[in-house]
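Only one protein chain is missing from this complex, and each of the others stays in its spot.
Residue numbering begins at 1 within each chain, and the chains themselves are lettered A and B in the order written.
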Amino acid sequence: MTLDFASQADYLLALLPEIVLSLWAMLVLMVDVFQKGNRVEASRPVVAWLSLAGLVVTAAANGWLLTIEEAAVTGMVAVDSFRVFVNFIVLIAAALAILISIGYLDRRGINRGEFYALLLFATVGMMLLGAARDLILLFLALELMSVALYVLVGFDRRDPRSSEGALKYFLLGSFSSGFLLYGIALVFGSARSTNLSAIVPLLPSLQESPMFLIGAGLLLVGLAFKVAVMPFHVWTPDAYDGAPTPVTALMATGVKAAAFAAFIRVFAVGFAGIYNEWSVVLSWLALLTMFGANLIALTQGSVKRMLAYSSIAHAGYLLVAVLAANAYGAAAFLFYLLVYTLMTAGAFGIVIANSRGANELNKLDDYAGFGWREPLLGAVFSIFLLSLAGFPLTGGFIGKLYILRSSLEAGNVELAVSLVLASVISYFYYLRVVVVMYMRPAPAEEANRTVLLTGPGQLAMSVSAVAVLALFFVPGWVLDVAQRSVASLFTVPGTFFGLGP
Amino acid sequence: MILRVQQTAETVVAEAQAGAFEPILLGLIVLLPLIGFAINGVAAILAARTAERRRWSSSSHHGGSEGEADEYSNETHSVMDAEPTGVVPWTHRLPSLVAPGVMLLAFALAVANLFGMMGVELEEPIVRTYWSWIPVGELQVEAALQLDQLSLLMTLVVTGVGALIHLFSVGYMSHDPGYPRYMAYLNLFVFFMLVLVLGASFPVMFVGWEGVGLCSYLLIGFWFSEKANADAGKKAFIVNRIGDFGFLIAMLLIFVDLGALGYVEVFERAPQLDYAGPVVTAICLFLFLGAVGKSAQIPLYVWLPDAMAGPTPVSALIHAATMVTAGVYLVVRASTLFAMAPAASLLVALVGAVTALFAATIGLKQWDIKKVLAYSTISQLGFMFAAVGMGAYVAGVFHLMTHAFFKACLFLGSGAVIHALHEAMHATHSHADAQDMRNMGGLRRYLPITFATMAIATLAIAGVAPFAGFFSKDEIVGAAWIGSAGELPLSQASLFGVGGGTWMGMIAILLSIAAFLTAFYMGRLMLYTFFGPNRTGEAERQHLHEVGWTMSVPLIVLAVMSTIGGFFNVDSLVPIVNLFSPFAFGGDAALHNWLHPVIIGAEEVWASNTAAIPEVHHASWPILLAILVGVAGLVLAAVVLKPQLLGTPEETPAYEGNLEKVLYNKWYVDELYQRIVVRPVWGLSRAFYSVVDRGTIDGIIDGVLGRGAMLLGLSAGRVQTGQVNTYAFIIIVGVIVVLGSIVVM
Partner (left out) sequence: MLPLNAALFLSAILFAIGTAGVVVRRNAIILFMCIELMLNAANLAFVALSPYAGIDGQVIVFFVIAVAAAEAAVGLAIIIAVFRHAESVDIRNFSLLRW
């Protein structure tokens, strides 16, 4: 089927996955209300499973998008395989977040149906973010995602940390939205359109316009904030630390994936014509992010917070792929994003699992002997940590190898070498957790030790771990798909994807 | 996932040329240890569950963490403790069968392949492709194995020595509560080692390279409750990261400059590079950095002595016979590249020779029997690097092989000694150090088999004819003398403005001194351990006895190999050595002929880039000198050292005089690294983190970072204050920088 967007109804088809998921989220809200007798009661498990089913249906609709072609690539909404790939990553992230929250919400006494509905709405925002070819759609998607997330971060109202994290995230998030919006206004003023496909042909003439360049710079800031690039990362450790852990997992994976997809669409594809203008400063930010985040992560005593810094460091690695600005870079980016989503969501899942009563045990010392007490989860956690460090035998290694290769292809040797050095630093803190898990005996008092992760959650973690390993041994299949997915980005008329060959 | 079996063009060509020979179950050789790992791993998990349950139930009785400390203590305790109940659970019996079993099967398959390959003149390696591993763009990497003379030889060593050490471990470790886990790790190690040596491309080798490292850390930290052991594991891990960084960069450079990563393609295209040019030199230096990390050469050797914290059979297998020789294997494998980079090659030789001497000096004054052997291993690896650096690739591989025999024998022998001492001390609840030679003495009466086998291995390592080490070590030192006479291709190269011949003369002298010291410290080890009066203690002495058959059989086999291993490569052209020609296995210079197809690429490079060499002239005086230093070292030890005067650790100070103190403290290199590397990195990260609010200013000053880092810390450490205003301010600063840069660009 071919969509030409001549009729507005075509947008309904182009947005089918998002529409399905939005309706489903409302359904979840309704079911929750009618399922429970009064408002203080916890939600029934069926709500969580219903939400998961919604994600599955959306994934099916998303897969259906592959059969659709666009007549021209000028629509607000991209219907290409890049979007489909990103959508799948976002849906996987959301599904993992739901799976690890099942037992967690009950123990914390915050099992409310809104949680799942909000999570689904945030997912809709992320999916739109990966599809936006118009800056205004990008802004709306970003806000849809963020507003839902502000609530989710503060969902545990009784926990002062959760509320504080929400406040900081909210204030700084809307602060950065202000920059983004002002950037859009300036771009709109100088290019007379907010549609990327309309802006691209004008780039040669806009190159000299300070108004446009400042607008592009503010856009860069707004997106850099969402993907947590230093120094725009300041909100990240606090919000990640305060949020309920499933929400942290979603923010570290889905949000980052979607915002990075927008980054690629706007900068690597849309603004490729002014690559020289934005690449230098972004290279410096990537260097700062890789080294700064890894060095700070070394000093963290809380595993959850350490993982927050780790996710910042990974934003740096992904930026290296964006900066390569070639087809390999984009493919490496998609591949790494998939591995990253699996291993990061998995790692946060284990953070949930290690608990006493209803509380997570986040301190490094709390992991002493964990590997022996929970052989399965310990092994799974080790796989995730080693993969995050980029150890061979895990998908993280292949991902890094690909980013390195694309970076060398683009001639960014200094970024490639820095990436390797930065990940050498990261070995220290990832490995420290493994060492503590296996090589330090557990403290004597073991009462109340619980595993907050329910059976389905543990299964999901195990499947993710197996997938991370499989992505090392047989990555060819996913790499193939990733390559074909980015091929569609080239069809944007008037752009040249990257300056390399 | 989809497994796609692809036959590349090269594979087909290789097979066509291979003629009649078909590798026999090549994949299965690699797979067998993995199967063993899976079975033992399941047993380990089940055993851990049981132990956990028992610990829970017992701790409820006498509520305590003390049980923990007893259960997994250091080597001195845990070998004997454990399993208070008389019944051996199946989780402990199964690995005894499975682990050595898979190794023996793998060895049998390797031998079958050897006989198959001996029948044909195999000129090209056989590549078996299993699936397409990384198939994107020009970077096509297959999951493929390569069988050629070198990889088969390495496979024989790994599976053969490995099988013996697995068998030894059955006796040595079966009482340990973590026995199934240990066997699982050991099997996994062999799997990765086989991937390393059999892989058909650099990335596949890298997988094995990292895998063996991982298993090494797991086994070093096996008795994890000892903090020192866990630290040693971490140290090994981190030092090896530096080496891996080199390997990775080298791989990327190879790919960028040659467009391939498979051995066959890379070595075919390597001669296209500029001879002695910067590119190939950089590749080789980075590869060598990887080798230095893995094979414990200066300056990255510091992890290996600490790695002795692991169980002794692990030291024998991983830290002496196989894994640490991977660096030598890497250089030989990439010999075509190294031949293209003569300066890098000379550097390899030089680093090897200096390491050989340096480590030997430290070995002189260690009291821990395993530490002596650890420094000895570093020193012997130095010999191998000196050989391959000088272009004497076969000599390096030859020494690698004989070293695997005699060093494994020595380590296992020391394991038997420790085991015996330990059992005796356990019986009397003594807490003396079972690894300190000052607690030994006169053990030949109590451990006759161990003594005999270790004595043979000592003669071999000292280079006494006709034991294995004599042939291999003399080939290396002989090559250095030949090179100094200008008769090796590398004699024409130069490094730092000094000619290759001069360098090789210095290398020959360094190696000769190192060989002398080797004989001396090994003589010292034997004297203090097996001669003189026994110092173990009156009560303990009653409990000293020889080890069981599972431990003595591997010792005897290895001693036999240490005796005859040298006859695999008797060169009739070399005077004195040719006296042994009648006993040579497989004809004249068998190993040379066998490995010739592997190093032919290097020879072709030399042939087209260096002036022709006049006929090599073998003199007899270097051989006589080599025999002399070996015997002299042993004799000097016997004359100078007085084991009958030695006392227990309480009575005998660790060192006397300044020189001894420096040697005992290993030239203070660990302390130096602590000061110039570890503390600054740690300090930098703390500086980045928080300074003011946490009151960690002292910590920073401790970090010896000085004012620069203080200022860096003050600015960067301020970042995460928790204050929204501060955060907003940081964002604004970022915005200004970004906008400024974009507009200026």
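Basically, contacts are C-beta pairs under 8 Å (C-beta built on N, C-alpha and C of every residue); 3 or more make two chains touch, one makes a residue touch a chain.
Just so it is clear, the model here is predicted, and its values are computed rather than measured.
Note that of A:P17, A:G165 or A:G316, the residue touching the chain absent from this view is A:G165. The chain that is not drawn here is touched, among residues A:D32, A:D238 or A:E374, by A:D238. Check A:I19, A:A53 or A:I136 against the missing chain and you find that the one touching it is A:I136. Mapped onto chain A, contacts with the missing chain fall at residues 136, 139-140, 143, 147, 150-151, 154, 157, 160-161, 163-168, 170-171, 174-175, 177-179, 181-182, 184-186, 188-189, 191-194, 237-238, 241-242. Although one chain is hidden here, its contacts on chain B can still be listed: residues 689-690, 693-694, 720-725, 728-729, 732.
By our rule, only the chains that are shown with their structure count from here on.
Chain B has its Cα centroid 41 Å from the Cα centroid of chain A. Touching chain A in their complex are the following residues of chain B: 1-4, 45, 48-49, 52, 56, 59, 63-65, 68-69, 72, 131-137, 139, 143, 206-207, 209-211, 214, 221, 224-225, 229-230, 233-234, 237-238, 241-242, 245, 248-249, 252, 255-256, 682, 684-686, 688-690, 716, 719-720, 722, 724, 726-728, 730-731, 733-735, 737-739, 741-743, 745.
Contact residues of chain A toward chain B in the complex are 167-168, 171-172, 175-176, 179, 210, 213-214, 216-218, 220-221, 224-225, 231-232, 234-235, 237-238, 276-278, 280-281, 284-285, 292, 295-296, 298-299, 328, 331, 372-373, 375, 391-393, 398, 401-402, 404-405, 408, 416-417, 420-421, 424, 427-428, 431-432, 435, 438-444, 446, 470, 473-477, 479-480, 483.
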